[in-house]
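Entry: subunit A
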Amino acid sequence: MSALLELKGLTIAIPERNLVTDVDIEVHSGRITALMGPSGSGKSLSARAAMCFLDVDPGLKAGTLKYPALSGDKDWFEGVRDGGPRAQDRLLKETRHLRGAFVTYAPQAASSALNPARTVGRQLELAILRRESPPASPADLAQAVRECLEDVGLPHTASAALAGELSGGMAQRTALAVAVAPLPKVLIADEPETGLDPVLTRQIIELMIRVAQSKKCGMLLISHHEETVERVADDVVRLPPGGHG
Partner candidate 1 sequence: MNRKLAWALATLCFAVLFVPGLFAPEHLSPPDMANAYLGFSSAPPFGADASGRPLSEYAMQGARVVALPALLAGLLVVFLGTLGGLLACTGSQRAEAAAQGFGEVVGALPRMVVVLVVALLVPKDARSLLPIALTWAVLAAPGAMDEAAAVASRLGGARFVEALRAHGFSRARIYLIHIVGMNLRPVLMRQGVETMMQVVFLEIGLSYLAVQDSQPSFTHGDSEKSWADLLYFGYQAFLDIPSSHGLFLGLALVGVVALMSVFVTQAVRAR
Partner candidate 2 sequence: MIVRITGLHKTFVQQGPWPWSPKRDIEAVIDYHDEVAAGEVVALVGQSGSGKTTVSRIVLGLETATQGKVEIDGLDWTSMSEAERFPHRHKYQYVPQDAMSALDPQQTALEHVVETLRVLGGKDAGAAATGAQDMLERLGLGHRGHALPREMSGGEQRRVTLARVLALSPRLIVADEPTSGLEPDRREEVLRDLIGNLPETAACILVTHDLAAAKRWCTRALVMLEGRVIERLKLPEDEPTHPYARQLFDPWSM
């Protein structure tokens, strides 16, 4: 079975030391890969690298990134390794059409991750329009927005709410809805438990898995919660502390 996302030998450095060394991550369709590690081990950094977002100096030292299902054997890190911030910026621009479409990101602590000047519905509209075949008419678009809200168990009225007016749980649901709305192939979920109580965490993670499976996408779940990972993940990648191999 070929992978959706293949990150091999990722090494990212700042002048003093390596932030991550030789990390391998694979995401497969319909499966959940968990990325674990103590704080400071570079979990978020690796996940962002998997989305071609590298913003450290000098940054990428080694590694290859392939999206086999999308671009076959093309190595997106070609020419970026050791290229510094300038090459990383170029990569970020080149791959903009992929983020939020082929690969999407469900952030942690969603309350501060949503644009305060956008309604939930507007944010969802923007996400839905990134689909491969976006709905053609305004009516279809509205229908799609409603479906997205239903998928994550939010009432239709939530579409008129601004991000600042949502509770923590609702914000997390919204962020998830926005992440799955473009029907991505890869969903990267960053520590959904941050800032939520255990009951809500469980609800959100279960919801994520359900939604991801119904949309048939692969999922990369960043977590530090051993119990959660044990229960839900198909594959586990563990990062050593301090980013050393």
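Convention: a contact is a pair of C-beta atoms (placed from the backbone, for glycine too) under 8 Å apart; a residue touches a chain by one contact, two chains touch by 3 or more; residues count from 1.
Basis for inclusion: all candidates are chains of the complex that A comes from, given by their letters.
Note that the coordinates shown come from a computational prediction; the quantities given were computed from them, not determined experimentally.
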Checklist entry - Which one of these touches subunit A in the complex: 1 or 2? => result 2
Next on the checklist: Going by the contact rule set out above, which residues of subunit A touch candidate 2 in the complex?
Outcome noted: 38-40, 109, 167-169, 194-202, 224-225, 227-228, 231
